[in-house]
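Heads up, this is only part of the complex; the chains shown haven't been moved.
Letters A, B and C name the chains as they come in the text, with residue numbers starting at 1 for each one.
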Amino acid sequence: MLIIDVINDFNFPEAPLLLKTSAPIADKIVGLKKRAKEADIPIIYVNDNFGQWQSDKQRLVEYCSAQAGGNFVKALQPDEDDYFVIKPKHSGFFSTPLSTLLNELGIQTLILCGVAGNICVLFTANDAYMRGFTLYAPSDCSASNIKEDNERAFLLMEKTLNADITPSEELDLQVIIEHAEKDKQKTMF
Amino acid sequence: MLIIDVINDFNFPEAPLLLKTSAPIADKIVGLKKRAKEADIPIIYVNDNFGQWQSDKQRLVEYCSAQAGGNFVKALQPDEDDYFVIKPKHSGFFSTPLSTLLNELGIQTLILCGVAGNICVLFTANDAYMRGFTLYAPSDCSASNIKEDNERAFLLMEKTLNADITPSEELDLQVIIEHAEKDKQKTMF
Amino acid sequence: MLIIDVINDFNFPEAPLLLKTSAPIADKIVGLKKRAKEADIPIIYVNDNFGQWQSDKQRLVEYCSAQAGGNFVKALQPDEDDYFVIKPKHSGFFSTPLSTLLNELGIQTLILCGVAGNICVLFTANDAYMRGFTLYAPSDCSASNIKEDNERAFLLMEKTLNADITPSEELDLQVIIEHAEKDKQKTMF
């Protein structure tokens, strides 16, 4: 499960818009993350460095917690044992070790959450699709500045990337895990 | 100017749809390519290998000319001096030498044309945007299987990637070249 | 089996040196390639574009056959069914679709041949090692401008990259294939 850009400084012109549309998704992501951890699905934060090139997760979380979206950030902060991949651009795969990590973990199926749905989530989804990943993008776990842009991005993920955009509470994680195991075998034999 | 996937075997379930929506764009691309060559803008074909891994441009053009979209392919075939980059996946930047070529040519501004607008053109545009390119995607030089999907993709390129989607005949190539030169200087000083 | 930069224009200052050291390896590569094809090992040419960006294999072979190393090139020219990957820089993995092709073919073991041993073969070996490939680099199937440089590169491949540098005629391809199959299973379970 990839959680994208939720450790955010919300320090850009349209941030107030995004903070408003994002508020409802925090609980949804927290709930899905809890269920995923219980099912032993690895949690991987994929997060912008916001210009901080020291690769210091702790400092990044502290810094973002003190900004406009502090409540959002605190609700979604990573646990000690979560993976944390810092990205410099929009896609989680661009100029990052994400491919290498997923390869080491033997992962070929991804659940995508986070902000903004029409930018970093969409770009990461595109790159994942090109690399052959099966995608879930629960429609209630992402938000964009403008609601229509978010919907357009999710339509595109569904139609072009074959992403399953079922809302989080309707997702049956055991079924996803079983499908993921079967996919893996299909790849190999 | 990138011309994407026009050397195409149109050999997939929705190909008849794409052939129909694509027919009107051939003349537009040919016209824009002619003007671009007169203005000394490099022409770079970025084309799927359609499973042919021999990197043999000539064979690829011959093969596609003999398929369902033969007329489209023949109208748009590359000249001897056009660049030709073969891509194995959707984005022209993924697993190809396109970055290296653009870097050698000192190019930081791209004009994108081709099919399908909501897949290979959009994915290439995303990757270009992440690498800092300025984008033009003339709305009359791309097509998708379904008209609404094409429009959705162009809206996304315009809003998310700051792409200029002015139709080809209204594009003033001299102005684009001047902007491109200025951008380059901005990058360096 | 990767055959590196043998379709070569030998058009650089030290080319006469390389032509001389390379002459004896042509027969060795031809012999190994023949045995590999009989054993259904895919043959993949990985070749510099020598500044020709049209991705036209046929033209590249014709051009190089007419240069100083024509005999070498003709002896080693690719068959119709060999894979052919064009690279713009030294490593076969940099800015090329090689990873994607190997992934599609399910290949995790490589036999490396070609020129120059201390540059393009070594760089490709490094990149392959980082991506987890098991390496064979038969010491009689590569050459460098200067013999000592070639030996130094092979020592490095052997010690740092765990490459097996046994000469080609002593290689038991069936054993290599069996090891490759076992490796694959190890990766998955």
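Methods note: contacts are C-beta pairs under 8 Å (C-beta built on N, C-alpha and C of every residue); 3 or more make two chains touch, one makes a residue touch a chain.
Note that the coordinates shown come from a computational prediction; the quantities given were computed from them, not determined experimentally.
Visitor: To what total copy number does the complex in this file extend, with 3 chains depicted?
Guide: 4
As a convention for this text, only the chains that are shown with their structure count from here on.
Visitor: What's the call on subunit A versus subunit B, same or different interface residues, using the half cut on shared numbers?
Guide: same
Visitor: Sort the other chains by how far their Cα centres are from that of subunit C and give me the top one.
Guide: A
Visitor: Determine the centre-to-centre distance between subunit B and subunit C, using the mean Cα coordinates as centres, and give it in whole Å.
Guide: Taking the average C-alpha coordinate of subunit B and of subunit C, the gap between them is 33 Å.
Visitor: List the centre-to-centre spacing of subunit A and subunit C in whole Å, with centres computed as mean CA coordinates.
Guide: About 40 Å, centre to centre.
Visitor: With centres defined as the mean C-alpha position, give me the subunit A-subunit B separation in Å.
Guide: One centre to the other, that is 30 Å.
Visitor: Which residues belonging to subunit C are in contact with no fewer than two other chains?
Guide: As it turns out, subunit C has no residue touching two or more other chains.
Visitor: Touching subunit C in the complex: which residues of subunit B?
Guide: 49, 53-59, 78, 80, 82-89, 94-97, 99-101
Visitor: How about subunit A: which of its residues touch subunit B in the complex?
Guide: Subunit A reaches subunit B through residues 89-91, 94, 118-119, 122-123, 126-127, 129-130, 149, 152-153, 155-156, 159-160.
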